[in-house]
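The structure under discussion appears below in the form of structure tokens.
All protein chains but one are shown at their positions in the complex.
Let's look at chain A:
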């Protein structure tokens, strides 16, 4: 089971700024371990975000994204009290969804 994300969503102007910190190894599949064997790739492939259940962001990620990724985006029209949910899926089929309320 993956560790939880930290999501902060703050109302700003006519929208909300969402900042997400994800806990993930993001192994590229190009590194070798001490024994010289290739460490298998293990990274997030899909990220989606919803605003009150309606999808507002979809992204395809690859091995080029750093470990423990940080993602920031703006949701237009989001107000305090709205729900923002973020989901990631990795290449091993693991997935994690966390939700935050806009403040």
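Convention: a contact is a pair of C-beta atoms (placed from the backbone, for glycine too) under 8 Å apart; a residue touches a chain by one contact, two chains touch by 3 or more; residues count from 1.
The definition used in the following text is that contacts and distances are computed from a predicted model.
Colleague: Considering the UniProt annotation of the chain absent from this complex, which name among "Branched-chain amino acid ABC transporter permease", "SoxAX cytochrome complex subunit A", "GntR family transcriptional regulator" or "4Fe-4S ferredoxin" applies?
Modeller: Not shown, but named in UniProt as "SoxAX cytochrome complex subunit A".
Colleague: Which residue among A:21, A:41 or A:59 touches the omitted chain?
Modeller: A:21
Colleague: For the chain that's not shown, point to the residue among A:12, A:55 or A:68 touching it.
Modeller: Hidden-chain contact among the options goes to A:68.
Colleague: Among A:6, A:76 or A:92, exactly one should touch the missing chain; which is it?
Modeller: Of all options in A:6, A:76 or A:92, contact with the hidden chain holds for A:6.
Colleague: What does the interface between chain A and the hidden chain look like in terms of residue numbers?
Modeller: Touch set of chain A with respect to the missing chain: 3-4, 6, 19, 21, 23, 26, 66-68, 70, 72.
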